[in-house]
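Shown below is the structure under consideration.
The complex is shown incomplete by one protein chain, all other protein chains being positioned as in the whole.
Think of it as A and B in the order they're written, each chain with its own count starting at 1.
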Amino acid sequence: MHSHLRRKSTTVLAFALLASVVTGLPSAAQAQEVALTTVQQPNADRRRLSPDQVREVAPALEQYTQQHLYGEVWKRPGLSPRDRSMVVVAAMIARGEAPALTYYANQAIENGVKPAEISETITHLAFYTGWGRAMAAVGPVRDVFAARGVRAQDLPPAFGALQPLDLANDTARATGSNQFATVSPGTVAYTNGLLFKELWQRPYLSQRDRSLVTVSALVAGGQAEQLTYHLNRGMDQGLTQAQVGEMLTQLAFYAGWPSVFSAMPVAKKVFEQRAGKGAGK
Amino acid sequence: MHSHLRRKSTTVLAFALLASVVTGLPSAAQAQEVALTTVQQPNADRRRLSPDQVREVAPALEQYTQQHLYGEVWKRPGLSPRDRSMVVVAAMIARGEAPALTYYANQAIENGVKPAEISETITHLAFYTGWGRAMAAVGPVRDVFAARGVRAQDLPPAFGALQPLDLANDTARATGSNQFATVSPGTVAYTNGLLFKELWQRPYLSQRDRSLVTVSALVAGGQAEQLTYHLNRGMDQGLTQAQVGEMLTQLAFYAGWPSVFSAMPVAKKVFEQRAGKGAGK
Partner (left out) sequence: MHSHLRRKSTTVLAFALLASVVTGLPSAAQAQEVALTTVQQPNADRRRLSPDQVREVAPALEQYTQQHLYGEVWKRPGLSPRDRSMVVVAAMIARGEAPALTYYANQAIENGVKPAEISETITHLAFYTGWGRAMAAVGPVRDVFAARGVRAQDLPPAFGALQPLDLANDTARATGSNQFATVSPGTVAYTNGLLFKELWQRPYLSQRDRSLVTVSALVAGGQAEQLTYHLNRGMDQGLTQAQVGEMLTQLAFYAGWPSVFSAMPVAKKVFEQRAGKGAGK
């Protein structure tokens, strides 16, 4: 099997070149990729499928996309297009839909997200969606960065001064992790050290935005269990109830209704508890 | 759309065939694509990997596929091959396995699913599995439609008369959503309007089939929380307990045992409650 298969893979390159020369036309699936990457001027039309291509399969889906998703949802008050882009980028990474970032990471930059913030979001979500999901985002985002001339000095460095840690809050947080110290000592050590004392304290993404992408990833990944802590943390850092409500509306479309409706009772309880606390003050 | 797409496919076939002659075949990954697209007469053998290719990695997996999955499960009484195809198409979309639709959407048509129903399923599942999952299904299904000569007039239109709404039932349903009106007003507004007053009332997929693909997507996506409502709704519209049981058997193979066993207690409770109600009548 060895030599047989190796011969195969060696000849593929010739095959691809020859085929390109002969036809100038890749397969239907590849054609979508090419249509994207050959666009020289990135713009809001760089969708993976053209509206006409979607209409050839599902005319109503394209209609809803234009009328409701682009025509209404993205323009709703209560959450800026910049924040909506952050929500969608996080959702795409969390859901293993990284190829769509060729479009959405570009759109995010147009909506005001800095390339450095996209970069730091990927690093942040490596911890919240797994290394593989983050690494899958690198390729598409690299294409977007290259097309837009993003340079090394535009990106957050690997090392750098960390923001001071809020010790009281972090000690309270650690109480939750430490109950599992005997279950998985390694996980707890990395949680208390690398994750919360280093990653979260990097200054290249605001605390509020780190919560925004974490909450988005948790909802989009169907992981409501850790939502209570991260919603509270994000709201302590400036996310408003109205913004969270709009994040959920955005996520209903990009992660599906069921993911959002599983998050709804958790969000409701958090809102009520915070209102109760506020009233008690 | 028809002739345009067919022309493209034809050049792709020529390109692949020529390359095969010259080189004796592409890489393993590309070979799967080519094997698919060079089949002139779509049939049940259009698998992404040939049985021999699977045997080169996991002989037992291919054996189980032939003997149990194709040899038994697909032929079990209690659920038609047409419905089993709908279950699998929904599961593939929900699980982000859209490339497999090149095979399964084709097989669905052979099993009696109308192209219009596949189209409407994609639109429907945009809401239940997220826009990205639905859009990912468009490319592979477009290839299948093109190869089979599906025309624009074979598809459901973007707009059209809606079926009359069962107001009493919809009011009861809205009670569930409305408890979250202060949590995410946008989500609740789109739920009560676009989702249930428009999408569900489009006549291009029966109420029973909308429930079938919704339930399949929920089970396949590991989202048992919304299952109670959708199982009841589907059974009100004609899904029988025996059919739901067979849907779960089909999903055990296509979405994995754990997803199905997480759905089992929910289904059991729904069945018992409905039996209790029936007995009380």
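We adopt the following convention: contacts are C-beta pairs under 8 Å (C-beta built on N, C-alpha and C of every residue); 3 or more make two chains touch, one makes a residue touch a chain.
Quantities reported herein were computed from a predicted structural model and do not represent experimental measurements.
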| item | value |
| --- | --- |
| Those residues of subunit A which, in the complete complex, touch the missing chain | 1-2, 4-6, 8-10, 12-13, 16-17, 20-21, 24, 26, 30, 33-34, 36-38, 96, 99, 119-120, 122-123, 126-143, 145-146, 149-159, 179-180, 182-187, 190-191, 194-195, 202, 217-218, 221-223, 225-226 |
| For subunit B, residues in touch with the removed chain | 27-29, 32, 48-49, 53-65, 68-69, 73, 76, 78, 91-92, 95-97, 100, 220, 222, 244-246, 248-249, 252-262, 264-265, 267-268, 271 |
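One rule holds for everything that comes next: only the chains that are shown with their structure count from here on.
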| item | value |
| --- | --- |
| Euclidean distance of C-alpha centroids - subunit A vs subunit B, Å | 26 |
